[in-house]
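Omission of a single protein chain aside, the complex is shown with its protein chains in their original locations.
And now, chain A:
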Amino acid sequence: MTTVPEPRTGERHMLLDPGMDLTLRPMRYPHFFDRFKDAIRNTWTVEEVDLHSDLPDLARLSPAERHLVSRLVAFFATGDTIVANNLVLNLYQHVNSPEGRLYLSRQLFEEAVHVQFYLNLLDTYVPDERERFEAFAAVENIPSIARKAEFCFKWIDSIFALRELRTREDRRAFLLNLICFAACIEGLFFYGAFAYVYFLRSRGVLHGLASGTNWVFRDESMHMAFAFDVVDTVRAEEPDLFDAEMERQVRDMLAEAVECEVQFAADLLEQGVSGLSLADMREYLQHVADRRLAVLGIAPMYGSRNPFAFMELQDVQELSNFFERRVSAYQVGVTGTVSFDDDF
């Protein structure tokens, strides 16, 4: 650990050691700071998303597709708020690095923008006030969404009482919470939801939803990557935390998350949507779960392939025609001064 400078107190400390470290120099985890800077360059605002073409699309959807969309936005209405709550209640206090906390502050802002985006979306999609209130109360009223929320609350509660991570057990519990939100909630529930959105977009409908979701997706990818970065860092500092028992717990947790998401899919696809079968959705979710395990160095549970060619589209550069809609590819932070002999 020669590259990690000694802390101010003269006593070497680790990322999960309790405390409120305030010193950014010398910087112990510059990779967290870089992630913070990258995130700022990707700033977007809700006003940039153009939902104008979605309304006529909604009218064109089949009843089965409309059911899918209404369930989906109901999930989005609360999903990001749950993630934000866990960040505030459980993550921020324990990641004892000011640069790590900078990133988490930024993530919190992004979650808030996502919440605002989906708020805006629901207000636009569901003009009837009573229906709208029902959509926002999905966590209570719609069993398939309630089931997912319960899963989230269970893991929020698991470390809610912990004020400090003193023992090995405390830290393992923290890691499980972190992995749960990265791998299961942002990494599986959201990835499942994104698949429905991209399916719709591949059919040429709901571009407003898709372009906003594209930016949400970009942010969520970053959140997940940061969380796994924290996991890797803790693991490097305290290798003994991550043992066979932990691995078993992670696998069980992911298996439960897959089941939660499959029952949600069964609800969404209840009326039959051409091109999106439940069997394929299950396959996709299992494939995503295997990939989360792979990032953690755990052998795959399912060995499933990704059956959705439309998800492949997400991996490929976009080249929007400005006549069609706004381009999401521009950078916010640009540096340098005027000069005339730079290479270009």
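Criterion: contacts are C-beta pairs under 8 Å (C-beta built on N, C-alpha and C of every residue); 3 or more make two chains touch, one makes a residue touch a chain; residues count from 1.
Quick note on the criterion: contacts and distances are computed from a predicted model.
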Report summary line: UniProt lists the protein of the undisplayed chain, choosing from "Carbon monoxide dehydrogenase small chain", "Alpha-D-ribose 1-methylphosphonate 5-phosphate C-P lyase", "Ribonucleoside-diphosphate reductase" or "ABC-2 family transporter protein", as "Ribonucleoside-diphosphate reductase"
**Report entry** Residues of chain A in contact with the chain not shown
**Finding:** 1-4, 29-31, 34-35, 38-39, 41-45, 47-48, 50, 52-53, 191, 201-205, 207, 214, 217-218, 221-222, 224-225, 229, 232-233, 235-237, 239, 242, 269, 272-277, 279-280, 283, 288, 291, 294-295, 297, 305-307, 309-344
